[in-house]
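Excluded from the complex is one protein chain; the other protein chains are retained at their positions.
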Amino acid sequence: MPFEVQCDATPAGIRRVLSSIRTQLSERTLGGAETITIAELVLAEILNNISEHAYSNTDCGTINVMADDLVWAWQFHVFDQGMAIPEAVQLPTEAATPEASRLPESGFGLIIINTLADNLEYKRSNGTNHLSFVITKVPAPTPH
Amino acid sequence: MPFEVQCDATPAGIRRVLSSIRTQLSERTLGGAETITIAELVLAEILNNISEHAYSNTDCGTINVMADDLVWAWQFHVFDQGMAIPEAVQLPTEAATPEASRLPESGFGLIIINTLADNLEYKRSNGTNHLSFVITKVPAPTPH
Amino acid sequence: MRLTRTTTPAGLVLRVEEARIDAMAAIAFKDAMRAATQDETGRAILDLSEVTFIDSSGLGAIVAALKQMPDGTALELACLSSAVEKVFSLARMDTVFKIHKQLPVTYPADV
Partner (left out) sequence: MRLTRTTTPAGLVLRVEEARIDAMAAIAFKDAMRAATQDETGRAILDLSEVTFIDSSGLGAIVAALKQMPDGTALELACLSSAVEKVFSLARMDTVFKIHKQLPVTYPADV
(Lines give C-alpha, C1' and ligand atoms only; values in the text may rest on other atoms or scores of the structure.)
Protein backbone atom coordinates (compact mmCIF):
# COMPACT_ATOMS: atom_id res chain seq x y z
CA MET A 1 0.00 0.00 0.00
CA PRO A 2 1.34 3.42 -0.90
CA PHE A 3 1.59 6.16 1.70
CA GLU A 4 2.29 9.89 1.86
CA VAL A 5 3.84 12.12 4.52
CA GLN A 6 4.78 15.77 4.88
CA CYS A 7 7.33 17.66 6.97
CA ASP A 8 8.90 21.02 7.67
CA ALA A 9 12.28 21.32 5.98
CA THR A 10 14.18 21.62 9.28
CA PRO A 11 16.52 19.18 11.04
CA ALA A 12 13.85 18.38 13.64
CA GLY A 13 11.07 18.08 11.05
CA ILE A 14 13.21 15.73 8.99
CA ARG A 15 14.09 13.59 11.99
CA ARG A 16 10.39 13.20 12.84
CA VAL A 17 9.30 12.33 9.31
CA LEU A 18 12.10 9.77 8.90
CA SER A 19 10.90 8.06 12.03
CA SER A 20 7.33 8.00 10.73
CA ILE A 21 8.48 6.62 7.33
CA ARG A 22 10.51 3.93 9.10
CA THR A 23 7.41 2.88 11.04
CA GLN A 24 5.24 2.78 7.93
CA LEU A 25 7.82 0.81 5.94
CA SER A 26 8.20 -1.70 8.80
CA GLU A 27 4.44 -2.23 9.00
CA ARG A 28 4.33 -2.98 5.27
CA THR A 29 7.45 -5.16 5.02
CA LEU A 30 8.06 -8.58 6.49
CA GLY A 31 11.72 -8.74 7.46
CA GLY A 32 13.70 -6.44 5.19
CA ALA A 33 15.39 -4.45 7.94
CA GLU A 34 18.27 -3.75 5.59
CA THR A 35 15.96 -2.29 2.93
CA ILE A 36 14.48 0.05 5.52
CA THR A 37 17.91 1.16 6.72
CA ILE A 38 18.98 1.96 3.16
CA ALA A 39 15.73 3.79 2.39
CA GLU A 40 16.05 5.87 5.56
CA LEU A 41 19.63 6.84 4.74
CA VAL A 42 18.87 7.87 1.15
CA LEU A 43 15.79 9.83 2.24
CA ALA A 44 17.78 11.52 5.01
CA GLU A 45 20.36 12.72 2.47
CA ILE A 46 17.72 13.94 0.01
CA LEU A 47 15.65 15.73 2.65
CA ASN A 48 18.75 17.32 4.25
CA ASN A 49 19.87 18.62 0.84
CA ILE A 50 16.45 20.14 0.23
CA SER A 51 16.46 21.81 3.64
CA GLU A 52 20.07 23.05 3.32
CA HIS A 53 20.25 23.94 -0.37
CA ALA A 54 16.84 24.23 -2.06
CA TYR A 55 15.38 26.09 0.95
CA SER A 56 18.62 27.79 2.04
CA ASN A 57 17.04 31.23 1.73
CA THR A 58 13.98 30.59 3.87
CA ASP A 59 13.02 29.36 7.33
CA CYS A 60 9.77 27.71 6.34
CA GLY A 61 9.78 25.18 3.55
CA THR A 62 7.67 22.04 3.27
CA ILE A 63 8.62 18.65 1.84
CA ASN A 64 6.23 15.91 0.69
CA VAL A 65 7.24 12.27 0.39
CA MET A 66 5.21 9.58 -1.37
CA ALA A 67 6.11 5.90 -1.20
CA ASP A 68 4.85 3.19 -3.57
CA ASP A 69 5.17 -0.45 -2.63
CA LEU A 70 6.34 -2.28 -5.78
CA VAL A 71 6.91 -6.02 -5.68
CA TRP A 72 10.70 -5.80 -5.91
CA ALA A 73 11.32 -2.29 -4.59
CA TRP A 74 10.06 0.82 -2.85
CA GLN A 75 9.49 3.71 -5.24
CA PHE A 76 9.80 7.14 -3.60
CA HIS A 77 8.74 10.59 -4.83
CA VAL A 78 9.98 13.69 -3.04
CA PHE A 79 8.45 17.12 -3.73
CA ASP A 80 9.52 20.59 -2.61
CA GLN A 81 8.93 24.19 -3.66
CA GLY A 82 12.49 25.43 -3.11
CA MET A 83 15.06 26.53 -5.63
CA ALA A 84 15.80 24.28 -8.60
CA ILE A 85 18.81 21.98 -8.44
CA PRO A 86 21.39 23.81 -10.61
CA GLU A 87 22.47 21.88 -13.71
CA ALA A 88 26.00 22.12 -12.42
CA VAL A 89 25.16 19.62 -9.66
CA GLN A 90 26.37 16.28 -10.95
CA LEU A 91 26.12 12.96 -9.26
CA PRO A 92 29.57 11.77 -8.22
CA THR A 93 30.02 8.11 -9.03
CA GLU A 94 32.09 7.31 -5.99
CA ALA A 95 34.08 8.88 -3.20
CA ALA A 96 37.60 10.05 -3.96
CA THR A 97 40.48 8.47 -2.05
CA PRO A 98 40.82 10.73 0.98
CA GLU A 99 44.08 12.63 1.50
CA ALA A 100 45.09 12.95 5.15
CA SER A 101 46.01 16.62 4.80
CA ARG A 102 42.67 17.73 3.39
CA LEU A 103 39.90 15.49 4.62
CA PRO A 104 36.48 16.63 3.39
CA GLU A 105 33.73 17.25 5.96
CA SER A 106 30.93 17.50 3.40
CA GLY A 107 30.00 16.35 -0.07
CA PHE A 108 29.24 12.78 1.06
CA GLY A 109 25.47 13.10 0.55
CA LEU A 110 25.34 12.77 -3.23
CA ILE A 111 27.72 9.81 -3.11
CA ILE A 112 25.41 7.99 -0.70
CA ILE A 113 22.32 8.81 -2.79
CA ASN A 114 23.96 7.77 -6.03
CA THR A 115 25.33 4.50 -4.68
CA LEU A 116 22.19 3.30 -2.91
CA ALA A 117 19.29 4.62 -5.03
CA ASP A 118 18.35 3.41 -8.50
CA ASN A 119 16.43 5.12 -11.34
CA LEU A 120 17.06 8.56 -9.87
CA GLU A 121 15.11 11.18 -11.85
CA TYR A 122 14.69 14.91 -11.38
CA LYS A 123 11.99 17.10 -12.89
CA ARG A 124 10.88 20.63 -12.15
CA SER A 125 7.54 22.12 -13.12
CA ASN A 126 5.54 25.10 -11.84
CA GLY A 127 8.06 25.85 -9.14
CA THR A 128 7.96 22.30 -7.74
CA ASN A 129 11.00 20.02 -7.61
CA HIS A 130 10.21 16.34 -8.05
CA LEU A 131 12.86 13.73 -7.32
CA SER A 132 12.01 10.07 -7.77
CA PHE A 133 14.05 6.93 -7.14
CA VAL A 134 13.71 3.29 -6.15
CA ILE A 135 15.25 1.28 -3.36
CA THR A 136 15.48 -2.38 -4.29
CA LYS A 137 14.14 -4.71 -1.61
CA VAL A 138 16.91 -6.77 -0.07
CA PRO A 139 15.45 -10.22 0.64
CA ALA A 140 15.29 -11.05 4.33
CA PRO A 141 17.74 -13.85 5.16
CA THR A 142 15.90 -17.18 4.84
CA PRO A 143 15.98 -19.31 7.97
CA HIS A 144 17.60 -22.71 7.46
CA MET B 1 17.32 55.74 25.42
CA PRO B 2 17.54 51.99 25.97
CA PHE B 3 15.59 49.59 23.78
CA GLU B 4 14.75 45.90 23.68
CA VAL B 5 14.06 43.49 20.81
CA GLN B 6 13.33 39.78 20.43
CA CYS B 7 13.84 37.28 17.62
CA ASP B 8 13.60 33.64 16.61
CA ALA B 9 17.00 31.96 16.73
CA THR B 10 17.02 31.27 12.97
CA PRO B 11 19.09 32.81 10.16
CA ALA B 12 16.06 34.76 8.88
CA GLY B 13 14.99 35.85 12.38
CA ILE B 14 18.52 37.06 13.11
CA ARG B 15 18.73 38.95 9.84
CA ARG B 16 15.47 40.75 10.62
CA VAL B 17 16.40 41.68 14.19
CA LEU B 18 19.83 42.98 13.14
CA SER B 19 18.14 45.27 10.66
CA SER B 20 15.77 46.53 13.36
CA ILE B 21 18.68 47.08 15.79
CA ARG B 22 20.60 48.96 13.10
CA THR B 23 17.58 51.26 12.59
CA GLN B 24 17.18 51.89 16.31
CA LEU B 25 20.89 52.59 16.81
CA SER B 26 20.87 55.04 13.87
CA GLU B 27 17.89 56.91 15.24
CA ARG B 28 19.70 57.33 18.55
CA THR B 29 23.16 58.20 17.24
CA LEU B 30 24.28 61.25 15.31
CA GLY B 31 26.92 60.12 12.85
CA GLY B 32 28.70 57.07 14.29
CA ALA B 33 28.18 54.84 11.26
CA GLU B 34 31.32 52.91 12.20
CA THR B 35 30.03 52.20 15.72
CA ILE B 36 26.83 50.79 14.25
CA THR B 37 28.73 48.61 11.80
CA ILE B 38 30.86 47.17 14.61
CA ALA B 39 27.84 46.61 16.87
CA GLU B 40 25.97 44.83 14.06
CA LEU B 41 28.91 42.55 13.35
CA VAL B 42 29.46 41.56 17.00
CA LEU B 43 25.74 40.99 17.53
CA ALA B 44 25.56 38.92 14.33
CA GLU B 45 28.32 36.63 15.63
CA ILE B 46 26.77 36.28 19.07
CA LEU B 47 23.26 35.60 17.75
CA ASN B 48 24.54 33.14 15.12
CA ASN B 49 26.44 31.24 17.82
CA ILE B 50 23.33 31.03 19.97
CA SER B 51 21.25 29.77 17.06
CA GLU B 52 23.91 27.25 15.91
CA HIS B 53 25.33 26.06 19.23
CA ALA B 54 23.12 26.92 22.24
CA TYR B 55 19.94 25.99 20.31
CA SER B 56 21.54 23.30 18.12
CA ASN B 57 19.09 20.70 19.38
CA THR B 58 15.87 22.57 18.71
CA ASP B 59 14.06 24.37 15.89
CA CYS B 60 12.40 26.99 18.04
CA GLY B 61 14.55 29.12 20.30
CA THR B 62 14.10 32.77 21.19
CA ILE B 63 16.75 35.45 21.76
CA ASN B 64 16.28 38.77 23.58
CA VAL B 65 18.58 41.74 23.08
CA MET B 66 18.65 44.84 25.29
CA ALA B 67 20.69 47.93 24.42
CA ASP B 68 21.64 50.72 26.84
CA ASP B 69 22.86 54.01 25.51
CA LEU B 70 25.84 55.04 27.69
CA VAL B 71 27.64 58.29 26.97
CA TRP B 72 30.77 56.68 25.61
CA ALA B 73 29.45 53.28 24.49
CA TRP B 74 26.53 51.04 23.75
CA GLN B 75 26.02 48.37 26.39
CA PHE B 76 24.31 45.21 25.10
CA HIS B 77 22.70 42.31 26.96
CA VAL B 78 21.81 39.12 25.11
CA PHE B 79 19.57 36.46 26.69
CA ASP B 80 18.69 32.94 25.53
CA GLN B 81 17.32 29.74 27.05
CA GLY B 82 19.57 27.34 25.15
CA MET B 83 22.37 25.14 26.43
CA ALA B 84 25.08 26.69 28.56
CA ILE B 85 28.34 27.72 26.92
CA PRO B 86 30.73 24.90 27.93
CA GLU B 87 33.65 26.01 30.06
CA ALA B 88 35.93 24.58 27.40
CA VAL B 89 34.98 27.45 25.07
CA GLN B 90 37.75 29.99 25.40
CA LEU B 91 38.02 33.31 23.68
CA PRO B 92 40.86 33.22 21.19
CA THR B 93 42.92 36.39 21.37
CA GLU B 94 43.61 36.63 17.70
CA ALA B 95 43.46 34.68 14.46
CA ALA B 96 46.27 32.22 13.72
CA THR B 97 48.39 32.78 10.64
CA PRO B 98 46.54 30.80 7.98
CA GLU B 99 48.31 27.91 6.28
CA ALA B 100 47.44 27.55 2.60
CA SER B 101 47.02 23.77 2.86
CA ARG B 102 44.47 23.87 5.69
CA LEU B 103 42.47 27.04 5.53
CA PRO B 104 39.76 27.16 8.20
CA GLU B 105 36.16 27.82 7.12
CA SER B 106 34.87 28.43 10.64
CA GLY B 107 36.02 29.53 14.06
CA PHE B 108 36.23 33.20 13.07
CA GLY B 109 33.23 34.25 15.17
CA LEU B 110 34.87 34.29 18.60
CA ILE B 111 37.87 36.16 17.21
CA ILE B 112 35.60 38.90 15.87
CA ILE B 113 33.66 39.10 19.15
CA ASN B 114 36.78 39.19 21.26
CA THR B 115 38.52 41.82 19.17
CA LEU B 116 35.62 44.23 18.81
CA ALA B 117 33.66 43.90 22.07
CA ASP B 118 34.84 45.08 25.50
CA ASN B 119 33.87 43.98 29.03
CA LEU B 120 32.48 40.67 27.76
CA GLU B 121 30.75 38.81 30.60
CA TYR B 122 28.83 35.55 30.71
CA LYS B 123 26.44 34.41 33.42
CA ARG B 124 23.93 31.60 33.55
CA SER B 125 21.04 31.38 35.97
CA ASN B 126 17.74 29.49 35.97
CA GLY B 127 18.37 28.08 32.52
CA THR B 128 18.98 31.50 31.00
CA ASN B 129 22.28 32.50 29.37
CA HIS B 130 23.17 36.16 29.76
CA LEU B 131 26.00 37.66 27.74
CA SER B 132 26.85 41.34 28.16
CA PHE B 133 29.42 43.53 26.44
CA VAL B 134 30.03 47.11 25.37
CA ILE B 135 30.84 48.62 22.01
CA THR B 136 32.77 51.86 22.41
CA LYS B 137 31.36 54.74 20.36
CA VAL B 138 33.74 55.74 17.61
CA PRO B 139 33.51 59.55 17.28
CA ALA B 140 32.10 60.66 13.94
CA PRO B 141 34.81 62.39 11.88
CA THR B 142 34.71 66.15 12.58
CA PRO B 143 34.22 68.30 9.48
CA HIS B 144 37.00 70.80 8.83
CA MET C 1 24.50 15.55 22.90
CA ARG C 2 25.44 13.32 25.82
CA LEU C 3 28.96 11.94 25.73
CA THR C 4 30.25 9.79 28.61
CA ARG C 5 33.94 10.11 29.35
CA THR C 6 35.79 7.14 30.87
CA THR C 7 39.52 6.95 31.39
CA THR C 8 40.73 3.37 30.79
CA PRO C 9 44.18 1.80 30.47
CA ALA C 10 43.52 1.65 26.71
CA GLY C 11 42.88 5.39 26.50
CA LEU C 12 40.04 7.84 26.96
CA VAL C 13 36.73 6.22 25.97
CA LEU C 14 34.01 8.60 24.77
CA ARG C 15 30.66 6.90 24.54
CA VAL C 16 27.94 8.60 22.49
CA GLU C 17 24.71 8.25 24.49
CA GLU C 18 22.40 8.99 21.58
CA ALA C 19 20.92 6.84 18.83
CA ARG C 20 21.47 9.33 16.00
CA ILE C 21 24.31 11.53 14.79
CA ASP C 22 22.34 13.28 12.06
CA ALA C 23 21.96 16.81 10.66
CA MET C 24 20.18 17.83 13.85
CA ALA C 25 22.87 16.48 16.18
CA ALA C 26 25.99 17.25 14.13
CA ILE C 27 26.93 20.63 15.62
CA ALA C 28 26.18 19.55 19.20
CA PHE C 29 28.32 16.46 18.61
CA LYS C 30 31.27 18.54 17.38
CA ASP C 31 30.93 20.94 20.34
CA ALA C 32 30.73 18.05 22.84
CA MET C 33 33.78 16.37 21.29
CA ARG C 34 35.77 19.59 21.47
CA ALA C 35 34.89 20.05 25.14
CA ALA C 36 35.65 16.39 25.98
CA THR C 37 39.04 16.18 24.26
CA GLN C 38 40.58 19.58 24.69
CA ASP C 39 42.99 18.60 27.48
CA GLU C 40 43.61 15.18 25.97
CA THR C 41 47.15 14.05 25.29
CA GLY C 42 46.94 10.39 24.27
CA ARG C 43 44.44 8.25 22.45
CA ALA C 44 40.67 8.78 22.46
CA ILE C 45 38.26 6.05 21.37
CA LEU C 46 34.78 7.00 20.25
CA ASP C 47 32.41 4.24 21.35
CA LEU C 48 29.48 4.17 18.90
CA SER C 49 27.61 1.15 20.33
CA GLU C 50 24.47 3.19 21.05
CA VAL C 51 24.42 4.83 17.62
CA THR C 52 22.01 3.21 15.17
CA PHE C 53 22.00 5.92 12.50
CA ILE C 54 24.42 8.44 11.04
CA ASP C 55 23.96 10.48 7.87
CA SER C 56 26.53 12.43 5.87
CA SER C 57 26.31 15.40 8.27
CA GLY C 58 27.07 13.07 11.19
CA LEU C 59 29.96 11.56 9.26
CA GLY C 60 31.22 15.09 8.51
CA ALA C 61 31.00 15.92 12.21
CA ILE C 62 33.10 12.86 13.14
CA VAL C 63 35.72 13.87 10.56
CA ALA C 64 35.64 17.43 11.94
CA ALA C 65 36.11 16.01 15.45
CA LEU C 66 39.19 14.14 14.21
CA LYS C 67 40.59 17.33 12.68
CA GLN C 68 39.99 19.39 15.82
CA MET C 69 41.76 16.91 18.15
CA PRO C 70 44.70 18.48 19.99
CA ASP C 71 48.05 17.92 18.26
CA GLY C 72 49.62 14.58 19.03
CA THR C 73 46.37 12.83 20.01
CA ALA C 74 44.56 10.13 18.06
CA LEU C 75 40.83 9.53 17.54
CA GLU C 76 39.77 5.94 16.92
CA LEU C 77 36.32 4.38 16.57
CA ALA C 78 34.76 1.32 18.17
CA CYS C 79 31.54 -0.72 17.98
CA LEU C 80 30.03 0.46 14.69
CA SER C 81 26.62 -0.97 13.79
CA SER C 82 26.28 -2.25 10.23
CA ALA C 83 24.32 0.86 9.18
CA VAL C 84 27.03 3.14 10.56
CA GLU C 85 29.78 1.06 8.98
CA LYS C 86 28.06 1.30 5.59
CA VAL C 87 28.13 5.12 5.67
CA PHE C 88 31.85 5.14 6.53
CA SER C 89 32.67 2.75 3.73
CA LEU C 90 30.53 4.46 1.05
CA ALA C 91 32.39 7.70 1.78
CA ARG C 92 35.72 5.85 2.02
CA MET C 93 36.24 7.27 5.47
CA ASP C 94 36.79 3.75 6.83
CA THR C 95 40.39 4.10 5.69
CA VAL C 96 40.94 7.33 7.61
CA PHE C 97 40.07 6.03 11.09
CA LYS C 98 41.36 3.07 13.02
CA ILE C 99 38.17 1.08 13.61
CA HIS C 100 37.83 -1.47 16.46
CA LYS C 101 35.10 -4.10 16.44
CA GLN C 102 35.09 -4.02 20.24
CA LEU C 103 36.44 -1.65 22.81
CA PRO C 104 40.14 -2.45 23.16
CA VAL C 105 40.74 -3.70 26.68
CA THR C 106 44.31 -2.53 26.94
CA TYR C 107 46.58 -0.70 24.61
CA PRO C 108 48.09 -3.53 22.51
CA ALA C 109 51.85 -3.60 22.84
CA ASP C 110 52.38 -3.95 19.09
CA VAL C 111 50.60 -0.75 18.04
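Letters A, B and C mark the chains as written, and numbering starts fresh at 1 in each.
Heads up, the rule we're going with is that contacts are C-beta pairs under 8 Å (C-beta built on N, C-alpha and C of every residue); 3 or more make two chains touch, one makes a residue touch a chain.
The model shown is predicted, which means the values in this text are computed figures rather than measured ones.
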Output for the hidden chain's shown neighbours is A, B
Listed residues B:14, B:63, B:83 or B:135, member touching the removed chain: B:14
Which of B:30, B:71 or B:103 contacts the chain that the document leaves out: B:103
Touching the absent chain in the whole complex: find that residue among A:34, A:52 or A:69. A:52
Touch list for chain B against the chain that is not drawn: 11-12, 14-15, 37, 40-41, 44-45, 48, 51-52, 94-98, 100, 103-106, 108-109, 111-112, 115-116
When the complex is taken as a whole, what residues of chain A touch the one chain not shown? 52-53, 56-57, 83, 86-89
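Rule of thumb we're sticking to: only the chains that are shown with their structure count from here on.
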Arrangement of touching chains [line / ring / star / complete / other]: complete
Distance-wise, how many Å sit between the C-alpha centres of chain A and chain C, to the nearest whole number? 25
Could you state the distance in Å from the CA-based centre of chain A to that of chain B? 37
Taking the mean of the C-alpha atoms as each chain's centre, how many Å separate chain B from chain C? 33
Would you mind listing the residues of chain B that make contact with two or more other chains? none
Chain C touches at least 2 other chains through residues 24
